[in-house]
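With one protein chain withheld, the remaining protein chains of the complex are depicted in position.
By written order: A, B and C. Residues from 1 in each chain.
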Amino acid sequence: MNVRTPDPNPGWLSDEDLYEARRRLPMVYVEAIPVRCDALGYVDEVGLLLQANEQGEMVRTFVSGRVMYRETIRAALLRHLEKDLGPLALPQLSPSPLPFTIAEYFPSPSETGLTDDRQHAVALAYLIPVTGECNPRQDALELSWMTPAEALSPAIQAEFSGGRADLLRQALAHAGWGR
Amino acid sequence: MNVRTPDPNPGWLSDEDLYEARRRLPMVYVEAIPVRCDALGYVDEVGLLLQANEQGEMVRTFVSGRVMYRETIRAALLRHLEKDLGPLALPQLSPSPLPFTIAEYFPSPSETGLTDDRQHAVALAYLIPVTGECNPRQDALELSWMTPAEALSPAIQAEFSGGRADLLRQALAHAGWGR
Amino acid sequence: MNVRTPDPNPGWLSDEDLYEARRRLPMVYVEAIPVRCDALGYVDEVGLLLQANEQGEMVRTFVSGRVMYRETIRAALLRHLEKDLGPLALPQLSPSPLPFTIAEYFPSPSETGLTDDRQHAVALAYLIPVTGECNPRQDALELSWMTPAEALSPAIQAEFSGGRADLLRQALAHAGWGR
Partner (left out) sequence: MNVRTPDPNPGWLSDEDLYEARRRLPMVYVEAIPVRCDALGYVDEVGLLLQANEQGEMVRTFVSGRVMYRETIRAALLRHLEKDLGPLALPQLSPSPLPFTIAEYFPSPSETGLTDDRQHAVALAYLIPVTGECNPRQDALELSWMTPAEALSPAIQAEFSGGRADLLRQALAHAGWGR
């Protein structure tokens, strides 16, 4: 029986409700790996974020976040890109809605090799060319641009956690980079 | 602070909780359109379900259902294919995890053209070759096989609801059928 | 026995040799359908060319042309886009090398539904966002921009030949348009 008072923010979850939902339902996420391309479309540089995790360690991450209730995937992508890269990044979303892969994160080890302590997340992972100026707006966030070869070097690969180094390799393979 | 008693079925939602979640969070779905292919991989026939909706009208649908907490997309696909086509259908899941499109259903009209009264659903939509015998197990369900041309005929297209006729056209276009 | 004098233009074929090759070998082509997208990546408009065919009839076509010996697909795409849309079109090639489909044209009817009197062509067909100004440079060429709904209308569809109307439907389906 549902006798709760009308919700002033339908579609908005309290922290506790979100905590509960994360233990019961897969969450829809978008992930974006920003790239700079040359005129022919070849990837010149990959943008990787460096961020402190809950243990205070610096880890490499991608632009990432939840899709809200009644929000389209494209709107969620733009919102998270603007949040993490600033309003002048000028991301070029593809006319195709297809990601380069579907990344499935689980709270414990699984076939997918991707883990997230907090939740089961189904992330649509995109490679997104950006043509403008990127200025991460959050203090705790640093953005580094590097060539595909640098991004795939063991030193950088070791800075990822939760299996995300694999995801970067898949993204670059999707762009024709197998090295 | 979370002082609720331990949940005997973590990952299971009561009907009321699911009803609430559907008004607050996008749900992860899989959809599958079964096809029969010839030896070269060309689509010979498309399998469409006919099912009574809540108003008692017969509507065309696809194999479709929720991805459960801690369930992989591939496991959810097989589970729903077996539920709707029976255990002898022998679906051939592709080595690639990519769907032919991401279908976004909203409870009210949107850019995507797809609607679902109950919820906001993000559905990964796959075209799945099946090689075995299909016997829908649910009484209320009928499966018809038809050629791509028949499936795209105005009469059949009119039997879809919620924008799903578009989705079928996208699926067949993905297989090289534009007609 | 090969006693020809050294070729001053290796990689270049005389008209007669090209005519002969076209009767013996599949030709590699690129095709591009230019689109204008909004900030979210949704297709606003499709650019279609109108051109006189050999019988003097006006037919709808796409940007299209041969891949030359030692030319990359990306270079061929840019070359043909510039030739047909002018040097200020600013096409945005995707980081992924994948086309929306592989179009197989045959000199006589086949499974693919696509025909080309002159040759067997294997065309990699791309949907390409353009952000600049388009000015077809060839006199015999006219470029019209129209919405996806207009482009899929029976009147416009009837202006295509060789099965290309199907290809346009596949391109728009790839961008999430099934209508």
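Just so we're on the same page, a residue touches a chain if its C-beta (ideal position, glycine included) is under 8 Å from a C-beta of that chain, and two chains touch if they have at least 3 such contacts.
The structure presented is a predicted model; accordingly, all values stated were derived computationally and were not measured.
Undergrad: With respect to the chain omitted from the figure, which of C:P26, C:G65 or C:G86 is a touching residue?
TA: Reading the full complex, the residue touching the unseen chain is C:P26.
Undergrad: Based on the whole complex, identify which of A:L48, A:L78 or A:L168 touches the chain you can't see.
TA: Touches the omitted chain: A:L168.
Undergrad: Which of these, B:Y29, B:Y69 or B:F100, touches the one chain of the complex that we don't see?
TA: With B:Y29, B:Y69 or B:F100 as choices, the missing chain is touched by B:F100.
Undergrad: I need the residue numbers on chain A that touch the omitted chain, in ascending order.
TA: Residues in contact with the chain left out: 40, 42, 101, 111-113, 165-170, 173-174, 176-179.
Undergrad: Provide the residue numbers of chain B that touch the chain removed from this figure.
TA: 35, 37, 39-43, 72, 74-75, 78, 92-97, 100, 127, 129, 174-176
Undergrad: Could you list which residues of chain C touch the chain missing from the display?
TA: Output for chain C: 1-2, 10-13, 16-17, 19, 21, 23-28, 67-73, 97-99, 101-102, 104, 106-107, 110-112, 120, 122, 124.
One rule holds for everything that comes next: only the chains that are shown with their structure count from here on.
Undergrad: How would you label the chain A and chain B contact, same or different, if same means the shared numbers make up over half of all numbers there?
TA: same
Undergrad: For the two copies chain B and chain C, what rotation in degrees overlays their C-alpha atoms? Round to the nearest 5.
TA: The superposition gives an angle of 180 degrees.
Undergrad: Using CA atom averages as chain centres, what separation in Å is found between chain B and chain C?
TA: 34
Undergrad: Which chain B residues reach two or more other chains?
TA: 101, 111-112
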